[in-house]
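Every protein chain but one is kept in place in this view of the complex.
Moving on to subunit A:
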Amino acid sequence: MVELDPWYVAGALAIAFAITLSLRALPFAVLKPLRKSRLVMAMGLWMPVGILAILAASTFVSTASVDWATVAKAVVAVAVTAAVHLWCGRRTLLSIGLGTLTFVALVNLL
């Protein structure tokens, strides 16, 4: 069990709560100027794929950065995830399930 400082946990939850709620609520208050802001529109168009790719890369690093053998297993699991997702109709649960199963099997059986 991780030793958690309750103040740290409370701070993390409060920050994530405040930022998420603000992002959801503010546009209702300031809808018009936002709608016209080309910077916001451009960011909305460009950001998601990049942020998601960074998150994929970051979670990959934290999962795989044990040794090179684990990196290789994680690469195989990513390939399985992507292949299942692209060729089996983008069924997220199926893709995540088979990808994770691949990695768990490789890590535990090899």
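As a convention for this text, a contact is a pair of C-beta atoms (placed from the backbone, for glycine too) under 8 Å apart; a residue touches a chain by one contact, two chains touch by 3 or more; residues count from 1.
The rule is short, and it goes like this: contacts and distances are computed from a predicted model.
Considering only "Pyruvate synthase subunit PorB", "Acyl-CoA dehydrogenase", "Cell division protein FtsI/penicillin-binding protein 2" or "4-azaleucine resistance transporter AzlC", the record for the omitted chain gives "4-azaleucine resistance transporter AzlC", by its UniProt protein name. Where subunit A meets the missing chain, the touching residues are 1-2, 4-5, 8-9, 11-17, 19-21, 23-28, 31, 34-35, 38-63, 74, 77-78, 81-82, 85-86, 90, 92-93, 95-96, 99-100, 103-104, 106-108.
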